[in-house]
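The complex appears here minus one protein chain, its other protein chains still in place.
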Amino acid sequence: MMTSTDAVRVGTTSAPRAMDTPVALDVNDLRTHFTMPGGTVRAVDGVSYRLHRGRTLGIVGESGCGKSVTAQSILGIVPRPGKVVSGSMMLTRGDGSTLELAGLDPKGKVIRSVRGNEIAYIFQEPMSALSPIHTIGHQITEVIRLHTGANRDQARERAETVMRQVGLPRPDEVLGRYPHQLSGGMRQRAVIGIALACNPSILIADEPTTALDVTTEAVILDLVRSLQDTTGMAIQFITHNLGVIAEIADEVVVMYMGRQVERASVTDLFLRPQHPYTQALLRSMPRLGKRAQARLEAIEGMVPDPFSVPVGCAFHTRCRHYVPVRCDQPEYVEVAPGHWVRCSRAGEVA
Amino acid sequence: MLVASQWKLMFWRFRRHKLAMICTVVVIFFYVVALFAEVIAPLDPNKVSNLYRYAPPQPISFQDKDGGFSLRPFVLGMKSSRDTNTLRITYVPDPTKRFPVNFFVKGEKYKFWGIWESDVHLMGLAPDAPANTPFFLLGTDRLGRDMFSRIVYGARISLSIGLVGVLLSLVFGILLGGVSGYYGGWLDAVIQRIIEFIRSLPTIPVWMALGAAMPPKWPPEYVYFGITIILSLLGWTGLARVVRGRFLALREEDFVLAARLTNCSESRIIFRHMVPSFASHIIASITLAVPGMIMSETSLSFLGLGLRSPVISWGVLLQEAQNIQTVALFPWLLIPGAAVILIVLAFSFVGDGLRDAADPYGR
Partner (left out) sequence: MTTNTSAQTGTVPAGAVDGDLLVVRDLVKHFPIRKGFWSKIVGHVRAVDGVSFNVRQGETLGLVGESGCGKTTTSRLVMRAYQPTGGTIHFRDRTQGWLDIPTASATQVRGVRRNLQMIFQDPYSSLNPRMTLLDIIGEPLMVNGVAKGSELQDRVAELLRLVGLHPEYMARYPHAFSGGQRQRVGIARAIALEPQLVVCDEPVSALDVSIQAQTLNLLEDLQARLGLTYIFVAHDLSVVQHVSTRVAVMYVGRIVECAPTEDLFFTPKHPYTEALLSAVPTPDPTRRGSRIFLAGEVPDASNPPPGCHFHPRCRYAADICRTTVPPLTEIAPGHTVACHMSDQLSLTGVHS
């Protein structure tokens, strides 16, 4: 754990791990649609994955691919007019019982007891998760007392423990501060602290480091990783940054236009990508340390309008391997153990 | 892909706002009435009728003699009788006398907008009705003047004072708010302090002082302009704040910086880039400011500080209804108040609709 005393630390992030631990959340064929006057946006259209205890699942995709709506669906906070139309989200609780999140009333008692308690979440902009008019201490003890029924002193004690856990030295001082008195990195630590206050079994992190500078990002990623080692929580890590995914995830889901196009272990995905979209994304990125690069291999065209997603394979309009008819109805197939791809030409293209 | 301009988009969004559309029709209706007051009013608003003081409204009826429906509207005549206890004259409809109502009838002569002479009225009794037949759709006041005609004429003053006042305060507001927001610095500080000072003044005493400062001998049109200027002197601050806020926000926009970096002149930046970006907001703010002006005029005149008889405005008309006893006995004197409420609500809803439509990244 990081403290203020060691000015600089050279850390080592651990290698990717297999998804061999018990399942914490099983998402199966989730569909979340937004019905609007201009048509229906299938923001999430048949997404399946599992979160395992002590493991990190990365969800990667561009803006509008549905990665955030997936998280919102689990938490029951899909903004109107969005609605989970089908699929299941089976949560395994601490006592071994299971709970189906799909049919729950978004404002009901059950989901509220799950949200923030068993499933915690952190968002991109730490400021929006914090109330500007209350101290950090007030906000965190409130969460603890609400979910655990602890008294004031117990909650305070727990808050101090958590703040120390997220690497905020002198917790009593930080707890007395207002969010605007903290720097971006400290704020995101505080948000993580609040998320962890109730010992959640699942943490959903939606672009938690996107608003931060790289040096702060590295520290926060390391923090998340070490917190996972101590608490054994399952993490769903959503980002558009492939570098961050490679750094933190054990398994990765790639999304494009609401659909899952590829799912694989992080090593397989980065070393043996099978879907042309994943391949193209990896190829188009400028990479640190690649000497004397010529032109980047850009993906042609633009991200389609969510109201008119191309039929069949949604990526076919931008895919250079597209073959008419054959690519019209790609199946989601397992090309290698644990490596799923939605592409009719999987295995032939590289 | 959309190729519509900002104004078209705004209009489309506005059209979706049902209530605002209805209210737009109401507002337009009121202004048409004000514009054609001479034609629409059946009688001369200043004509005194000693026979019918405090006469109640005479409803237009479409019922024929047998109780069936007839396309020919008519009003019933009126019988007067003196109450033996209170000695008050009361009027009751006389079902035996029926006077058909005609449209576009010749009646009293008037000068339309003070220019064209005419005698055609929108409604009136058939020419064969005997002289002095009552035709008071909304009753009469204490001098027997026709309330309907007075309200119609009053609309002209009350509604135009709202518009002229807002236009004047718009000039002040855009000028001072624009200078304040665009140039900033000490000028901004001074203008903001002035605005705060004006806003901190209690309005009614200031009106009283300014109203009292107007020489009582002034002819009505001077008083009219005096009142508008008083109202806009106090009313520009809100608009100035809106304009300043928009300027401050837009000054930081990248596209304004981009324009500056391509050698656009200050005036081009202001009028081509900044003003169009908030013109819609200004229009919405104006629409929301008009009812305030109308209310101010009404309250001023109601308190006897603004316009006075013989000028007819809704405030002046409401002055008649200051006495609770009169109101209790002759409730139709409050009808100008209903007109004020209606137009103020209509303007507010139109303004709301415009404001929502003006937000380019709306709800």
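When the chains are written out, they are named A and B in that same order, and each has its own residue count from 1.
The working rule: a contact is a pair of C-beta atoms (placed from the backbone, for glycine too) under 8 Å apart; a residue touches a chain by one contact, two chains touch by 3 or more.
Worth saying up front: this structure is predicted, and the values here are computed from it rather than measured.
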Touching the absent chain when the full complex is considered, from A:18, A:36, A:77 or A:296: A:296
Sole contact to the chain not displayed, among B:25, B:48, B:126 or B:257: B:257
Residue among A:196, A:281 or A:314 touching the omitted chain: A:281
Residues from chain A at the interface with the omitted partner, ascending: 2, 4, 6-16, 62-63, 183-186, 213-219, 221-222, 240-247, 249, 266-267, 270-271, 280-282, 284-291, 293, 295-300, 302-303, 318
On chain B, residues whose C-beta touches the chain left out of the figure: 1-6, 189, 253-255, 257-265, 268, 272-273, 276-277, 360
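Here is the rule we use: only the chains that are shown with their structure count from here on.
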Intercentroid distance (Cα basis), chain B paired with chain A, Å: 57
